[in-house]
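Missing here is one protein chain; the remaining ones are kept as they sit in the complex.
Going in written order, the chains are labelled A and B, and every chain counts its residues from 1.
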Amino acid sequence: MFSYNISSLVVDCEIELPGRLAATSNRPAEITIRSAIVPEALDAPIAVAPTWEMTRDQFLLRVPGVARFLVVGDDTILFDAAATATPADLAIFLAGSVFGVLLHLRGYVVLHASAVRVGACAILFCGASGAGKSTIAAALANRGYPVVTDDICAVTIDPVPIVHPDGRQLKLWREAIDALAMSDKAREAVRPSIRKYYVEPPAADRTPMPIGAIYALREPRPPAVIGIQQLPPAVAAAKLHENAYRPRLVDRLGQAGLYFAAATRIASDAGVYHLTRRRDFASMEQVLRSLERHWDAIGLGGRPA
Amino acid sequence: MARVRKTGDWLSAQVGDGLVMMSPEQGNYLGISGVGTRIWELLDTTDDVEAICDALREEYAVSPDQCRADVDAFLAKLDAQGAITYLTGASD
Partner (left out) sequence: MTTPVWLASYPKPGNTWLRVLLANLMQAGPIDLNTLQTADWTAGGRAPFDDLLLIASTLLTPDEADALRPSVYAALAESAGAGPTTAFVKVHDAYLPTPMGEAMLARGARAAILIVRDPRDVTASMAHHSRVTLDQAIAILNDPAGGICLDDNGVSLQFRQRLLDWSGHAASWLNQRDLPVHLVRYEDLLADTVAVFTEALAFVGETVDRARVEQAVERSSFAALQARERAAGFRERAWPGDPSAAPFFRKGLAGEWRTTLTRDQLLCIERAHGPMMRRLGYVLAHADSVA
């Protein structure tokens, strides 16, 4: 068994999860991941989609050519690997899509976001797949800001919104690794078949911390203009739901109210903003400078040494 | 005489000096601030638009016509979002 600390949960996993930092806690495991025979379909599902189905206490996800994954209750993940799957294939889907579903099932506020620490707070960058979340977090890590999460960001509200670090490496496309001059930190490919790689962050933070600000990434398509714009609370609430890791699952699980409560709390305590910028690497330096100015303006100190 | 009633399963939360609302059933979000927040509160105590206007005129320095026009405009917005329904006398 390999042991990991993911989103403040101690996870025992039968296979090694590359890109995951090993657990430091001695608590007993809260989640177990192991190989087992997983059925093609579930009996009496309450929701069915082309790749997944759900009953009251089980959730089945089929990734063709990789595995069938079954979440049982809220503490066990079973996987049934396809003949063609490599350990890396299993690991990336277990740690990403499947663990994301588990966090949703456990009632976390799960955001599609990457985050770094500024001062004592987590700064989140959210957006759809391909929006540039990981790239901006990597660029900030290069400047000395510790990485907190990549792609999936688990938040609890108790009563302050707290981010739970995912304890994982960054995942970057070859293009981004080259542009950010991080080849020396690049590790193996996340899957043998795609050109996205685990990247060791120059610095990482693994302690839970409050949210300092959330930025929703977008490009300056009219009428949006380049800059940082604070969202009015109602828009912030809609934006947070839209940037749930899996919005459809939030609705299916009847958690829309939970995200609303989280959003209004975050809008009060931290602030939700649009970060409107060009997605090209040439603009990155300018984007980072405008972020640092913004953190000064909203009182988030802690420029790294 | 216009009468209105709150409808739907709106959740609401105070943010700053405003109110944010969401209808999980419709997926709608709504922000209310200033006098709007007060009107939303008053809708819990009365369904009579005239009574709402009377209450507001005691709290704010505003002419009766202006007050009525602003209240009607605000209620029309709530109506468009499905947050209220007109029981009688919807003004267009």
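What we mean here is this: a contact is a pair of C-beta atoms (placed from the backbone, for glycine too) under 8 Å apart; a residue touches a chain by one contact, two chains touch by 3 or more.
If you're wondering where the values come from, they're calculated on a predicted model, not measured in any experiment.
Asker: So which of the visible chains would the left-out chain be touching?
Answerer: Result: the unshown chain touches A.
Asker: Which candidate, A:Cys153, A:Met182, A:Ala216 or A:Leu249, sits in contact with the chain we can't see?
Answerer: Among A:Cys153, A:Met182, A:Ala216 or A:Leu249, only A:Leu249 touches the chain that is not shown.
Asker: Tell me which residue among A:Leu111, A:Leu124, A:Ala137 or A:Val190 touches the hidden chain in the full complex.
Answerer: A:Val190
Asker: Spell out, residue by residue, where the missing chain touches chain A.
Answerer: 49-52, 61, 63-65, 92-93, 96-97, 101, 128-131, 151, 173-176, 190-191, 193-196, 219-226, 246-249, 278
Assume only the chains that are shown with their structure count from here on.
Asker: Roughly how far is chain A from chain B, going centre to centre by Cα mean, in whole Å?
Answerer: Distance between chain centres, rounded to whole Å: 39 Å.
Asker: State the interface residues of chain B toward chain A in the complex, per the touch definition above.
Answerer: That would be residues 11, 13-16, 18, 20-22, 24, 27, 29-31 of chain B.
Asker: Per the contact definition, I'd like the list of chain A residues that touch chain B in the complex.
Answerer: Result: residues 232-235, 237-238, 241, 251, 254, 256-257, 260-261, 263-265, 267-268 of chain A touch chain B.
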